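Have a look at the structure below before the remarks.
Apart from one protein chain that is not included, each protein chain of the complex appears where it belongs.
Should a chain be cited, it is by its letter among A, B and C, assigned in written order, with residues numbered from 1 in that chain.
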Amino acid sequence: MRIALVGLGRMGANMRDRLKHRGIDVVGYDRNPALRDADSLESMVTRLGPGPRIVWIMLPEGVVDDTLAELTPLLGAGDVVVDGGNSRWTADAPRAERLAAHDIGYADCGVSGGVWGAEGGYGLMVGGSPDDVRAIWPVLTALAPEDGSGLVHAGAVGAGHYAKMVHNGIEYALMEAYAEGYELLAADSPVDSITEVFDAWRSGTVIRSWLLDLCTEALRSDPGLSRISGWADDSGEGRWTVEAALDAAVPVPAISASLFARFASRQDDSPAMRLVAAMRQQFGGHPVHPAG
Amino acid sequence: MRIALVGLGRMGANMRDRLKHRGIDVVGYDRNPALRDADSLESMVTRLGPGPRIVWIMLPEGVVDDTLAELTPLLGAGDVVVDGGNSRWTADAPRAERLAAHDIGYADCGVSGGVWGAEGGYGLMVGGSPDDVRAIWPVLTALAPEDGSGLVHAGAVGAGHYAKMVHNGIEYALMEAYAEGYELLAADSPVDSITEVFDAWRSGTVIRSWLLDLCTEALRSDPGLSRISGWADDSGEGRWTVEAALDAAVPVPAISASLFARFASRQDDSPAMRLVAAMRQQFGGHPVHPAG
Amino acid sequence: MRIALVGLGRMGANMRDRLKHRGIDVVGYDRNPALRDADSLESMVTRLGPGPRIVWIMLPEGVVDDTLAELTPLLGAGDVVVDGGNSRWTADAPRAERLAAHDIGYADCGVSGGVWGAEGGYGLMVGGSPDDVRAIWPVLTALAPEDGSGLVHAGAVGAGHYAKMVHNGIEYALMEAYAEGYELLAADSPVDSITEVFDAWRSGTVIRSWLLDLCTEALRSDPGLSRISGWADDSGEGRWTVEAALDAAVPVPAISASLFARFASRQDDSPAMRLVAAMRQQFGGHPVHPAG
Partner (left out) sequence: MRIALVGLGRMGANMRDRLKHRGIDVVGYDRNPALRDADSLESMVTRLGPGPRIVWIMLPEGVVDDTLAELTPLLGAGDVVVDGGNSRWTADAPRAERLAAHDIGYADCGVSGGVWGAEGGYGLMVGGSPDDVRAIWPVLTALAPEDGSGLVHAGAVGAGHYAKMVHNGIEYALMEAYAEGYELLAADSPVDSITEVFDAWRSGTVIRSWLLDLCTEALRSDPGLSRISGWADDSGEGRWTVEAALDAAVPVPAISASLFARFASRQDDSPAMRLVAAMRQQFGGHPVHPAG
């Protein structure tokens, strides 16, 4: 089996390696000539041979629609395009509709596992029609862990990215949970071996998890985390999760708190807290810290 | 009428001024000789003449119990001690009990209004037995606004400080509310006159309040709040409010969020966010910011 | 001066009354024949006479764009349309652009004050070009409090609705603040006169506000709030505020907490808490409450 893969960044390149290793031939395209197998989308498609063809897209959200527009005239009835990037789930149905006008299938696939997935297999949540998902199933099983776990057809078009979005929202709150616990241990506490406590928690406890394993790794390589600053980025999916919650009137206090903590971590100085300090000075004569 | 006042810091001194202005004679004691009318607690009590006497305490929480112990032998049956400081409400009942063993009355009084109360009158929430509260009522009305508003006998001993504690918890969340709104205006927004918007909000809107008046004052004197840093202290009563909520299983997400925002404002770097950044690096190869 | 007013619901009708009372003639249109002065948008515009004309729209967000499309051919160069409803601020710039193609001006105006504004005047935040805002200024001053307060030209098109959105976000958190405080008093506490405490807080304290006045009114008419259930709706602007915060990476923990508390108040049973209970049962054998 041979498929096309558009986008050979860190994730795309790792996935290509895993696919090849599991017996699926990959023709890769990237705008960076140093990374790609084919020099254009057209030659990439040509090299797939006659259809039905599968084109897997692994691109930043902002360029997916343009790429789909470029791909559409190159593909034909029965072909299936898979968006495996972190697209917003609401973009999937319109995309599927545009492709369906040309009898091209579409599936959306959330891919989890980060840089570790290449070896152990990725977690995959896929959305699409039964026919389209069946067509790409061999690719999905090659990317997933070898025992067949970690792969789910979550529902119709959009369900894959929706499930991945929720996965990431959960991830934000899980990370915040360990982070708050870490800070409580790092505060003036009787615990004098934070790394060992995290390590011990990995076995036998209610809170053991893969993220806890990662925490322990990080603490082992840099006890006290002295080489890293408290600046935490967010990738957009956490925000989408909160927006989906607002749309559905679902309370998500922990997920939103996790996101706001990251926002705050990136501020040199909080405008809000400046006003709080100013109010305190106004009503109580409390001293303020002058701006640095 | 003449009362004793122990503690002549900013609040105590202002209250003495207001009491004198409203016709109540005050014998003040402070450990600072420059501020006091009497040189010792004993001479202070002596100068009150024969009982029933009223001693109003306006001290940091940490020294109240010692002061009460010192005062007890100087006082007698029918005298009433009022704790007008920011004591924790759970301390009131034990204090009242200790004094009651000497037939000395006790009332707890939460005092709000900051440096502005001296002129317009303080908001006062008092707890104590009907007899004790009746005995000190003239003092309370002298401290309160002239129209008799702003004064409430909230309940038995402890109720005054409890009501004041809740007042302060509310205050934290009100301040956070305006502060979050301010930051939204200060962010990349179409609004180009934040001070004027705050000023306009003071009239006709649902959110008009005294704190909004203060915000506007602060913004007028320092548009952009450029002379102040986002470092916000907390005085302890917000923490007690959250603890009371934990005891009573009352959800207080906004009050606790307000408090946590202040905690975070005082951190140079967040240990929690360091672990979040470390996890992101572990699972996704995301770059971290090295510690400065 | 005579203007047109489209939408004569509770707010629109009150505003018409205030405008007439302040000397501005109003030709009102509503789809409900019983409320309107003119039988169609066309006859409404005709009755304004030659331009420049002002048409104030006070409609649910969902029908504004259709109404604007219907109005456009009826209006001409120099006329100004004002959207005074609770539209999303991001809708304003596209609307202004569409009208500008016909040389019709556009201003967006956030109106605060609820049912009380008719008498005391509304809080008004307006966005638009200096020319358009100048053209409608007499209408704005008639709607605002008589002393000229409560009215601000907040910025370019969109700034009025943005400021109103933030106003409402603040409003959510202010209400939550008092509500959390109320619940702490209503819990097992030493305070036995909640209504009186709220009433006393209205004077002299840091937390005095118009919303506190309303709380006291509500508590006076129904002490214990026994005639009302804890079901709290939200009107959409709170959600927009959180979404704006997500877009701008501004932490809004108190505003979002206020919104989530309302979401939760409308759930018969929380799916999230069902899963929490299920997990507790799994790991600890803790009993669960069977579904009712």
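The rule we apply is simple: contacts are C-beta pairs under 8 Å (C-beta built on N, C-alpha and C of every residue); 3 or more make two chains touch, one makes a residue touch a chain.
Being a predicted model, the structure only gives us computed values, none of them experimental.
Enquirer: Can you list the shown chains that the omitted chain is in contact with?
Expert: The chain that is not shown is in contact with A, B, C.
Enquirer: If the hidden chain were put back, which of A:L219, A:A232 or A:I255 would touch it?
Expert: Result: among the candidates, A:I255 touches the missing chain.
Enquirer: If I consider the whole complex, including the chain that's not displayed, which of B:A38, B:V64, B:A257 or B:A278 touches that chain?
Expert: The single option touching the absent chain is B:A257.
Enquirer: Looking at the whole complex, which of A:E196, A:D222 or A:D269 touches the chain that is not displayed?
Expert: A:E196
Enquirer: Name every residue on subunit B in touch with the hidden partner chain.
Expert: Subunit B touches the missing chain through residues 206, 239, 242-243, 246-247, 249-253, 256-257, 259-261, 263-264, 266, 270, 272, 283.
Enquirer: In the complete complex, the non-displayed chain touches which residues of subunit A?
Expert: Subunit A touches the missing chain through residues 89, 112-114, 117, 120-125, 127, 144-145, 147, 149-159, 162-163, 166-167, 169-174, 176-178, 180-181, 183-185, 187-193, 196-197, 199-212, 241, 244-245, 248, 250-255, 257-258, 260-261.
Enquirer: At which residues does subunit C meet the chain that is not included here?
Expert: 10, 114-116, 175-176, 178-180, 182-183, 186-187, 211, 214-215, 217-219, 222, 225-233, 253, 257, 261-262, 264-265, 267, 269-286, 288-292
To be clear about the criterion, only the chains that are shown with their structure count from here on.
Enquirer: Rounded to the nearest 5 degrees, what is the angle of the rotation that puts subunit A onto subunit B, matching CA atoms?
Expert: Superposing subunit A on subunit B takes a rotation of 180 degrees, nearest 5.
Enquirer: Kindly work out which chain lies most centrally, taking the average of its C-alpha atoms as its position.
Expert: Per-chain C-alpha centroids ranked by distance to the global centroid put C first.
Enquirer: Report same or different for the subunit B and subunit C interface, where same means the shared residue numbers exceed half of all residue numbers found there.
Expert: same
Enquirer: Taking each chain's centre as the mean of its C-alpha atoms, give the chain farthest from subunit B.
Expert: A
Enquirer: Indicate the residues of subunit B shared as contacts by at least two other chains.
Expert: 114, 176, 178, 180, 183, 187, 211, 253, 257, 261
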